[in-house]
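Only a single protein chain was left out; the remaining protein chains are all shown in position.
Moving on to chain A:
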C-alpha cells in the first residue's frame, strides 16, 4: 500500500504536468528580465518595451543592420528646399492590424498624436526646436504623400525619426485611442499585432497575416520581415538563474543572457548562442571638473595604467572585441582610426603620475551591480590595475537609480558606466559631448569637441562625417574624458529548434523571420 501511495505521489505531478511539456510549434517564448512598462511606443518605455513594441509598430524610416537609416513605411523620400523639406511617398498595400489601409492622413494624425504634450512622448523635445531639430509642419497633400518641413536643415532628422526609444515615430491607426483620446492599444503595421498583456506575467503578440513586407532580405528593422509563428510570448522572468533553467527545460526558447550565463549555456547541447557587438559602450567615465581629475596628465596616467583589452575580455568571458572607440565596432564608421586606442604602459603611468603631481589621493569609482551590465566587474578590475600602478582607486557600489542621479548631476570622480545604444555617430558623441556648465550629465566639455559634435548633426556626406568622427576619436584618446573598454554585446541564447534568430548592432529583439521546429 505504502509503495503504491509513493508511486501515485510521484506519478501524479508527472501526469498533471503533461500538458505543460507538450511542444507548441506555433508559439515562441522569449524571456524578458522584467515586464514592459506600457503599450505606447516611445512614451512610458524602457529597452524591454521598445523590444516588444518594435514588432508591432513601424515608422516611415528605420535602422538597417549597419545602423544607417532606410525606408520602412515610406517607399522613399526627397529632400528639397536646401534640406528643410522632406517629402515621403508611402508604400502601397500597407495595412494596419485592424485591416484599414495606411494613408498619409494616418501619418499626420500619428505625428500630431505623438507631439501633443498630453501624450508625453519622450522625444517631443527632439523635434520641437528645444534641440537641433524643429519640425514646423507636417501635411498630407495627397493620400500617398507626407511633407515634413523643418525650420533649418539638420541631417540628423531621419536618424532621430528612426530612434527605437522614440518608438520610430510610429505610424499608428487613429483607432489606437478611444473617442476621448485615451490610449487603448497600438494598432500598427508590424508583422505582429498586440495581443494579450497580463501585467507582471507576459505580453503576447499575434502574427499579422496581412503584413506587407518590404522586398529583399532581413535588414535591421527594415528589409524583408515575415512572422513565421502564430504567437510570440514575451514572459517576464526576472531571475537570471530561472531564465537559464527555463532555457534548459525548453519552457523558454529565446533569451538575451549575460556573458557568464552564455558560457554556462554553451555546454548544453540543446542551446545555441548568438553574439554580436551592439551600439552600447561599456567603460569608465572621468569627471573632468573634479579638482584632481581635471589634470589631463592624471587622466592619461589612469588610461595607461589600465590594460583595457584585459578588462574587455575579462568582463565579457572573452566574447567582446576590445575597442576604445565611442563608435561601435559594428558601425559603418568604425575604421582603422577608431581601432587606435589607449596603450597599456606602466612605465608611462609612473612618469605621468609624477608630472601630474599625484600624491596618492583617493579616487572613487562608482559602480552598480545590475546583472545586465558589467559595471561592477569593470570597476573591480580597474581598481586592481590602478592600485597596482600606484593610484589609490576605491570602488563604491550603488544601486542603479542612485548612480544615475550622480551621473545626471555630475557628482562623481569616476564611474563604471554603460551608454545606451546610439547608431549614428552624431548621436553617439552627443551623448558624451556638451557644455558641462549647462548640462551636468555631459562627460566631455572640450570646446573643440563640442564644435565638431555639433557639426556632425548637419553633415550628410559620409566622408565628411568620417573625417569628423576620426578627429573626435583622436581627441578623445588624447584628453581621456572617458575610457571605453568595448562595445556592448547582444548575446542571445536559444533552443536549437529555433532558427533564424540573429543578434545585431541594435541589441534589439527581432522575432520576425524566426521559426520553431
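For the reader, a short list of remarks on this structure follows.
Methods note: a residue touches a chain if its C-beta (ideal position, glycine included) is under 8 Å from a C-beta of that chain, and two chains touch if they have at least 3 such contacts; residues count from 1.
By definition in this document, contacts and distances are computed from a predicted model.
Chain not shown in the complex: UniProt lists it as "Dipeptide transport system permease protein DppB", one of "Thiamine biosynthesis protein ThiS", "Flagellar basal-body rod protein FlgC", "Dipeptide transport system permease protein DppB" or "DRTGG domain protein".
Which of A:24, A:151 or A:201 touches the hidden chain is settled by the complete complex: it is A:201.
The missing chain, though absent from the display, is touched by one residue of A:120, A:362 or A:455; that residue is A:120. Against the chain not displayed here, chain A makes contact via residues 13-14, 16-17, 19-21, 29, 31, 34-35, 37-38, 44-46, 117, 120, 122, 124-125, 130-131, 165, 199-202, 235-239, 241-243, 245-246, 248-249, 251-252, 399-402, 404-408, 417, 419-420, 431, 438-439, 441.
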